[in-house]
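With one protein chain withheld, the remaining protein chains of the complex are depicted in position.
Chain nomenclature is as follows: A, B and C, assigned in order of appearance, with residue numbering initiated at 1 for each chain independently.
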Amino acid sequence: MDSYCESAKAKIREACNAPDAEVFFLVGGTQTNATVIDALLKSYQGVIAADTGHISVHEAGAIEFGGHKVLTLPHHNGKISASQIEVLLNAYQNDANHDHMVMPGMVYLSHPTEYGTLYSREELSEISSLCRANQIPLYLDGARLAYALACPQNDLTLTDIAALCDVFYIGGTKCGALFGEAVVIPDVGTIPHFFTIIKQHGALLAKGRLLGIQFDELFTDHLYERIGIPAIQAADRIRQILSQNGYALCFDSPTNQVFCVIENARMERLAEEVEFGFWEKYDDSHTIIRFATSWAARMEDVEMLGKVLE
Amino acid sequence: MDSYCESAKAKIREACNAPDAEVFFLVGGTQTNATVIDALLKSYQGVIAADTGHISVHEAGAIEFGGHKVLTLPHHNGKISASQIEVLLNAYQNDANHDHMVMPGMVYLSHPTEYGTLYSREELSEISSLCRANQIPLYLDGARLAYALACPQNDLTLTDIAALCDVFYIGGTKCGALFGEAVVIPDVGTIPHFFTIIKQHGALLAKGRLLGIQFDELFTDHLYERIGIPAIQAADRIRQILSQNGYALCFDSPTNQVFCVIENARMERLAEEVEFGFWEKYDDSHTIIRFATSWAARMEDVEMLGKVLE
Amino acid sequence: MDSYCESAKAKIREACNAPDAEVFFLVGGTQTNATVIDALLKSYQGVIAADTGHISVHEAGAIEFGGHKVLTLPHHNGKISASQIEVLLNAYQNDANHDHMVMPGMVYLSHPTEYGTLYSREELSEISSLCRANQIPLYLDGARLAYALACPQNDLTLTDIAALCDVFYIGGTKCGALFGEAVVIPDVGTIPHFFTIIKQHGALLAKGRLLGIQFDELFTDHLYERIGIPAIQAADRIRQILSQNGYALCFDSPTNQVFCVIENARMERLAEEVEFGFWEKYDDSHTIIRFATSWAARMEDVEMLGKVLE
Partner (left out) sequence: MDSYCESAKAKIREACNAPDAEVFFLVGGTQTNATVIDALLKSYQGVIAADTGHISVHEAGAIEFGGHKVLTLPHHNGKISASQIEVLLNAYQNDANHDHMVMPGMVYLSHPTEYGTLYSREELSEISSLCRANQIPLYLDGARLAYALACPQNDLTLTDIAALCDVFYIGGTKCGALFGEAVVIPDVGTIPHFFTIIKQHGALLAKGRLLGIQFDELFTDHLYERIGIPAIQAADRIRQILSQNGYALCFDSPTNQVFCVIENARMERLAEEVEFGFWEKYDDSHTIIRFATSWAARMEDVEMLGKVLE
């Protein structure tokens, strides 16, 4: 309602080429996902997502808390495809007992994914067409969206996303803001009474201008589309260093998340000098670890990491 | 509260060799599963189940409606094993982010399973020991329990089940009753205020004696342990006929559910003469179908089916 | 799906003069209320009801379990009025903070009420007009509807109710059936996918024909509209006896529920000979008790009660 929020919303609408879009500011990602998904689904519907999707694994059951099942599909490098979704929708429609099953009611994607990978414009277009043909909304979780926009391999602009998705959010928390996510609803009326739903979910920030100020700044002179560049440069350099030193990269991520396989004893020594994420067990003697760079990454720190990794 | 219910409860306690057990009568299976699982779990916990479990697929999201995630494990012939559960529990414990994940809070099994298969006493004992070591309750869905008890391959008695499970239900609806399921809680106090929880779930039958009368009859002279015999005999004969006629049996079910692969054109002709269940697509030209026999199966009907299947 | 259900549905449509009505059979009243109310409300809406309504007090929080608030209005003899509802709706609309409040999304009435009282056709018409003007559905709980239809003071026919309400249910459990309630939705499409919602709520009876058989019988030759007559005659006679013996009647109920004030010592003596309901404390030395007669009431039993009450 305040002038900061109004200014930020106007800039976001312009950046997305979505002049009528409704924009709402929420505090965090899990809260945003839980609120949007609960708002888009009927009580008897579930949300289609990759089995590696954030809502499937790391939101402590926030979607189920709202009464909805996550209908998972096996991921490929963190992504799901239009054809997978189509198979699921057809299987539901053709199952003689589908009245006893959870109806698929929307699709959830993350871009970049939890594996740092990207949907291409073609892939997202196919999913969008399928969703529209089946009249189910498409929702894109952009928690790390700035790192997609800053990535040379990405061909999905904000304008594309606004044209192809029914709802999406532009991540602030992981992309330069102290906190905050901007939910964009390109077509007015897609979610009636969303304000009350936000309040019901305990997701309303009393002093909304704190969010407006941050997004107003992030969308001044297209900062948001550039802010991830240092992160991508740092990640690319880490990937180069890892390859040169014989580490196997995983998941083919081109964004700010770098995954590699490391021998366990080496991992333990590394942990004494560097902070990284334990991702998953690879085999009995190896582990997949993750390095995540940010908008604030400095090349000198990356080079120091390089020395440790040698 | 009435004398029919009291008599039925006494007989069930005796049949289960569980003199202190609490027994509650509910109307149907989905309702029973949703009510028991919601009662056993904390708000932040989920239930471990086979991905083919009834609660995972065919209860229209009744578990999620209560706010809980179903944590699925891949089935083997409809079953899950103690070692699979152990891997899941350890993965949860060892995940550095497990505070962001749904805590596994109980185990759900069905016996017979949705594929007609049976847990052995050894398998159930292993699962029970694991659950007790981890202090999570074990719940067994006995919707078709009579067909296990009547099956020569079954080595799990009601007494075993009562000793190994924290809660289980004895199915009436599919086992000779018009409707009704008997929830057995061997140790008093496992679920405080279960009556109110039943009411809250809309699962209380006003005239409870209707359930008491049926279970009193089913547990007179151990009828429940014998009532499934005609179903098993009929199913065995169907399996024999199918094998003799070159159909491939599936899932190795020894109980009243018979699964086989059939060529699609033949399936369509069969459908004109016999009622069977479409189970799932096998390949582009074949389908898996299901025959389910009941306590009321008659051998002459089976022989007529045999002629049709030739 | 079976022929009994189809026949029962046809008879109910005819009795209600609602040829297009959808009819669903559920097992019990709390389950029916929870399922219908959850189906009619958006996730952020609540249901308006009398503070004495069954859903407000005696359903163990089944409505809140579905995520919805009961927005209570003070009753008058168990009823609420169109003007009360209008005040609530206006207060909500005019509250500057109404985005922070639960939106009133439907109206729940019971007829007869929990106090045995009846809405007149004029009262129900006013409420119906108000609801339609505000585009919120009107739902009538007819758990004891047969006792309204059999009551000379009642001027609301099944046809009136079908014309004025968006959804209502015809009670079986308390009106001659062993169990069962028939939900009537006069306009097709009022509740999409209601079948799945019923399943999700654990409210689907596997052998639905058990319900069909009972309602088919209850609606043969308009039995349902007559079955309550003995109950009303018995209740009228009890009211006469009470008045003649100096008891103060309460709540002005003309149906099968009779309420009176009784001195506590006398109540205790009475309890040794007759079964009645303790309703509420009247003052330190008096209590309000309830006698409920049924379709099976016999006049000779009433006369015996009369002797005890002298």
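By definition in this document, contacts are C-beta pairs under 8 Å (C-beta built on N, C-alpha and C of every residue); 3 or more make two chains touch, one makes a residue touch a chain.
Everything numeric in this text was worked out from a predicted model, so none of it was measured.
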So which of B:22, B:38, B:59 or B:216 would be touching the chain we can't see? B:38
Would you mind spotting which of A:12, A:27, A:89 or A:131 touches the chain that isn't drawn? A:27
Full-complex contact with the absent chain, from A:22, A:59 or A:166: A:59
I need the residue numbers on chain B that touch the omitted chain, in ascending order. 38-39, 42-44, 66-67, 99-103, 193, 195-197, 199-200
Applying the definition given at the start, please give the residues of chain C touching the unseen chain. 43-44, 46, 57-61, 64-65, 67-70, 96-97, 99-102, 278
Residues of chain A in contact with the chain not shown: 27-35, 59-62, 65-66, 173-174, 178-179, 196-197, 199-207, 210
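Note that only the chains that are shown with their structure count from here on.
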Could you name the chain whose CA centroid falls nearest to the centroid of all protein CA atoms? B
If you average the CA atoms of chain B and of chain C, how many Å lie between those two points? 36
Name the residues of chain A that each touch 2 or more other chains. 43-44, 67, 99-102
